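The other protein chains are all here in position, but one chain of the complex has been omitted.
For reference, chains read A, B and C in written order, and residue numbers begin at 1 within each chain.
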Amino acid sequence: MLYRESGQFKTSYRADQAIFPIRQDRIALMVLLAVVFILVPFVADEYWLGSILTPLLVLSLAAIGLNILTGYAGQLSLGTAGFMAVGAFAAYNLNLRVPELPLIVDFLLAGVFAALVGMVFGLPSLRIKGFYLAVATLAAQFFIEWVFTHVGWFTNYSSSGVISAPPMVIMGVTVDSAVEKYLLTLVMVAVLALAAKNMVRSRIGRSWMAVRDKDVSAEVIGIPLLATKLSAFGISSFYCGVAGALWTYCYLGTVEPAAFDLSRSFQVLFMIIIGGVGSILGSFLGAGFIVLLPILLNNIAAMIGHGTLQADTMANLEHIIFGGLIIFFLIVEPHGLARLWQIAKEKLRLWPFPY
Amino acid sequence: MSVSEKQIGDVILRCDNISLSFGGVRALTNISIDVREHEILAIIGPNGAGKSSMLNVINGVYHPQEGSVTYQGQTRRAMKPHETARHGIARTFQNIALFKGMSVLDNIMTGRYTKMKRNFLWQALYVGPNLKEEIEHREVCERVIDFLQIENIRKTPVGRLPYGLQKRVELGRALAAEPQLLLLDEPMAGMNVEEKEDMCRFILDVNDEFGTTIVLIEHDMGVVMDISDRVAVLDYGKKIADGSPAEVRANQDVIDAYLGVAH
Amino acid sequence: MGWMVRGAPDLSVHDTFPKLMLYHAAVRGAHPAWREKDFGIWQTWNWSEVAQEVRAFAMGLKALGFRRGDRLAIVGDNRPHLYWSMLAAQSLGGVPVPMYQDAVANEMRYVLSHAEVRFAVVEDQEQVDKLLEIKSDCATLDHIIFNDPRGLRNYSQPFLTSFAKVQELGRGEESTHPDFFEDSVAQGKAQDLSVILYTSGTTGQSKGVMLAFSNVIMSAKGAIDFDRLTGDEEVLAYLPMAWVGDHIYSFGESLVAGFCVACPESSNTVMHDLRELGPTFFFAPPRIFENLLTQVMIRMEDAGRIKRSMFHYFMAVAKRCGAAILDGNKQVSLSDRLLYALGRILVYGPLLNVLGFTRIRLAHTAGEAIGPDIFRFYRSLGVNIKQIYGSTEASVFITIQPDGMIKDDTVGVPVPGVELKMADSGEVLFRSPGAFLAYFKNDEGTKATKTDDGWVSTGDAGFLDDDGHLKIIDRAKDVGKLNTGGMFAPKYIENKLKFFPFIKEAVAYGDGRDYVACFLNFDIEAVGNWAERKGLAYSGYNDLACKPEVYSLLADCVDQVNRDLANDPHLSASQVKRFLILHKELDADDGELTRTRKVRRGFIAEKYAELVTALYSGQSHCDIEAQVTFEDGRKGTIKANIAIQDAQIYQPMKKAG
Partner (left out) sequence: MTSDLNFFFEVLFGGLLSGIMYSLVALGFVLIYKASGVFNFAQGSMVLFAALTFVGILEMGVPFWPALLLCLLVMMLLAVGIERIVLRPLVNQPPIALFMATIGLSYLLEGLGQGIWGTQVRALDLGIEDLPNEMIQEALGIQVSTFDLFSAGCAAVLVGGLALFFNKTRVGLALRAVADDHQAALAVGIPLQHVWAIVWAAAGLVALVAGLLWGSRLGVQFSLSLVALKALPVLILGGFTSVAGAIVGGLIIGASEKLAEVYISTFTGGAVAAIENWFPYMLALLFLLVRPQGLFGEKIIERV
């Protein structure tokens, strides 16, 4: 309805290949960025910033990571949380043992460590596919969880295994309020999301999708399968690793293996299924959906139940709803919210015509 | 209209005594085939004669137990398909093997994979050298799109295209690699007459405009006789004839192989 | 910052197209001049690039031996390179002869030999093959230059050269003759022959209309000033280059105003490219506007109920006040203005966007009468569409509808510089700076059309109304007289009838008769739908044709036409007095229509002589037996008893004062 594409023709490939080739979309993006960078920090309270928006952003990042591996490269992973844990503990240990490094560098190196671990666990992907590979990533999940729980060095021999994250100082500025943590997360997520979008529309992204869609012809066209799959594992795990570090530093404030258990992996997997497999936008939509739905449910329950519903009933209800939604989306819209968004946009572009 | 004679050059691919078997089942027995530069060589034969296996040996999908493949003067043992791709061999498949989740343009862009150099960090940044590279290769792909006359479906996901167009896109993906040797596995299978004519035209044009050497498998004898310079006939994994279309047509073994098993 | 200067060229100095091109290259060199959708994007050349390209090509032509006065044929779809070939030829004092690209080899042979063409610039292999076929018959043709080399690699004829090769040759030539191009351009004069346009020969051999630079330039200039076009327009060049309309809209006006001309990717993608480009100024014959409207309506019918009713609601709003708002009428109520603004967001804007008219400031239509409903539809959406009247011999423009004074049934007022007068026969004559020099090698034809003092006959009959608007009613040769002395313009009446969606064809008689009577064919789809809604059972066309209900339906249409005619002092005598509905649809296979679906009035009158007699006899019924050709080619006869109905005749309106 608001689209006026006629006359927005492209005279160069640069313009044609822009992420947002339509002017109205660019305007909408600018508005969105203005809202999340400027309006939200002013308007939102501590609860919203610290307990909803920050984890939402971090999980979006993890979902982007998983989407790169599963959505783009077609390699199903159930070890997302494990790779997040690597990032979290790497950031903690880097900070602890090499205090000279700036925190941002810690975060990025945390991602690199996660990438290396991810690539090790991606090695079997050359020989095994599908469920077998999923099981291999499950091995990574359990192994990593176990290592951080049982090898004391990683937790600096803390007796409880739960450590407070050290305070964050970035270029002399202490990041400790909810707003500051939110903004730090937002910047990291925005930059990395852009990088992810860029990769998936470049050579490496095409090679991932080629391997996903038809590995035989990918190889015949000159794409080395192992290197491509490993690159997907590595880059995906990098994103998960950075997300893990942010989860620890900006959201939880504590470093503990229990934050990265199998159910976290499933949570992120659900995000990409509901949000949209093979879509960067979908990663955000899915994270938003999965984070916000329980809050919405709780509020509804509080309204109608007047607090009579118990916590475990709520948990069960959540399980049922998420499980049901996963099945629903897989059956009805396997490409998730991102596809619904795309369809809506398409309708809007054709408005008032049906086609 | 005076059309200059086609120049057929030296042998660029030599398969020597290739034998291939799968768990005891012989697919190819002692096959030797030469392919000369600029020619169109058709491999024909009844179903199960080993035609596709032969292509798979040439581009490294299968590794023969015996024999050797000499390409551009280099004799090789086991080479991976992605390595042969780097050496200028491209192919299409009998059953369309496009990347279903990608657009026509992206499919064709993957054909440029081996020619692109920027690493993933540049790609993450996108602008600058990576964009320059993307655009350079886009230009090449646009020429392929123009050549195959698929401009109007450039951004359509390939899964939505009719069969004939998908075949054309697959050819486009192979062409984007600017191969010296192009292997086509039944490029016209399942097409109607008009689509077949178009495809013939494209194959001849590729051969003509770019000088690409083409090895193709085809069932439609009319097509084979029309467009190929040379025909090799396989039957039960053995080569039973090799020569010009006219020679092959007159060959008694070929007649027996085709007519002897008349249905 | 030369490109910021928006000054219009002084046409007394820059009096040829090559000079204008150099002017734009110098003054606003970075402004886009030509675009072509190719390789997925709109490849764009600015004015200074165009000047370079033309220069290189012209020098190449010179190297090939092109001399002043040589004719250069141009064959192909709209391509920038082909337009540049025209400029190159003109730069060298030569004359471009654009030809219809879909003509068969035989038709081309006539033009090529008649114009004594030495050089031909063609688009691709298809055209090369055509020319090779007839080359031996065209003694003068020395060189064929092709733009797209695809498939031509193995053509070894020495006279075949690629466009790029010629340019390469030209760049070499420049080093030895650096000033040749400028000198050659400077030698051109306003009065020089700039182009020969062959009219498509509907009757007899086509004639080569010779236009001087001043003809095209002054005509273009008149229209540009009339509609206040600027150098920032974007137009789409998609009509045949050989047609004068394209020559003016995509070439002449562009070079005078300096605006940008875009060529579509191919003839199949015109509508898509139109939508992408979103031109600011658009010319199309009525049938294109009609097709677009039909598509819109069909697609809208498939929309959901809510969207559909919203659409119809706002279309009604637009119908009520859209045109008035476009014309700057102050009488529109505030509520209507608000509704219209809302409609602009919800319906009109998206609709125009889908049509590719988002940026459109001005649209022209000509060639035949446009249906008033279609015309009003676009105007009510805010598209400033205007009818114009013109001809090849006038370098197009004779009249244009002025802003704020648009009438459905006139073609506007004379463009400044154009004088009009009516011959006694009712034929329209004009005299203008755009009037052609002469027909090429056809003095007889020239004399018959153009008087010594410059009056050119158009072949159309018409008159000026009280506001000075020209109204074209028919071809002059078809206009007859009623026995009562009134003017009878059959096509005018037929068109009026055909504008009703129920009426598919009409054949009017009246020349040498006492009154006007006509045959009607109804539109089986429209009337069929109507019948279904009415619950009227029918089996087919000839069943419906006998129904009194259908008669009364069409009688309403005839009645409406008669009311309109009564308002017109020139035509009030030619109201339809009697009509009948033909028992079969007029068909080209039966020779009743031409292949382009024009009625063959004389043939029909002969074939259905009894019916014509009956129309003028006062009978209420008539039996007829007619030959028909069925779809499978078999012939048969239909017998029918056809009713003849009288229509109400209205008194002519008396003008007050």
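Heads up, the rule we're going with is that a residue touches a chain if its C-beta (ideal position, glycine included) is under 8 Å from a C-beta of that chain, and two chains touch if they have at least 3 such contacts.
All of these numbers come straight from a predicted model, not from anything done at the bench.
*Asks:* Who touches the missing chain here, A:Leu76, A:Ala232 or A:Ala245?
*Replies:* A:Leu76
*Asks:* Thinking of the whole complex, not just what is shown, which of B:Asn56, B:Gln180 or B:Ser228 touches the missing chain?
*Replies:* B:Asn56
*Asks:* Which of these touches the unseen chain: A:Phe42, A:Phe131 or A:Tyr157?
*Replies:* Result: among the candidates, A:Phe131 touches the missing chain.
*Asks:* Who touches the missing chain here, A:Ile273, A:Val291 or A:Leu337?
*Replies:* Final answer for the missing-chain contact: A:Ile273.
*Asks:* Pick from A:Leu101, A:Leu116, A:Leu317 or A:Leu350: which residue touches the chain that isn't shown?
*Replies:* That would be A:Leu317, which touches the missing chain.
*Asks:* In the complete complex, which positions of subunit A touch the hidden chain?
*Replies:* 74, 76, 124, 127-128, 130-132, 134-136, 138-139, 142-143, 145-146, 149-150, 216, 262, 266, 269-270, 273, 312-313, 315-327, 330-331, 334
The criterion applied here is as follows: only the chains that are shown with their structure count from here on.
*Asks:* Please work out the Cα centroid separation of subunit B and subunit C, and write it as a whole number of Å.
*Replies:* Result: the chain centres lie 49 Å from each other.
*Asks:* Can you work out the whole-Å distance between the CA centroids of subunit A and subunit B?
*Replies:* Centres of subunit A and subunit B (C-alpha means) sit 41 Å apart.
*Asks:* Averaging only over C-alpha atoms, locate the centres of subunit A and subunit C and give their separation in whole Å.
*Replies:* So the centre of subunit A lies 58 Å away from the centre of subunit C.
*Asks:* Would you please write down the residue numbers of subunit B that are in contact with two or more other chains?
*Replies:* Correct list: 138-139.
*Asks:* Which subunit A residues reach two or more other chains?
*Replies:* 13
*Asks:* Flag every residue of subunit A that touches subunit B in the complex, lowest number first.
*Replies:* Going through subunit A, the ones touching subunit B are 13-14, 17, 195-196, 198-199, 201-207, 209-210, 212-214, 216-225, 231, 235, 278.
*Asks:* Which residues of subunit C touch subunit A in the complex?
*Replies:* Going through subunit C, the ones touching subunit A are 32, 35, 40-44, 234, 275-278, 296, 299-300, 302-304, 307, 310-311, 345-347, 349-359.
*Asks:* Sort out for me which residues of subunit A touch subunit C in the complex.
*Replies:* Touch residues, subunit A against subunit C: 1-13, 15-16, 350-355.
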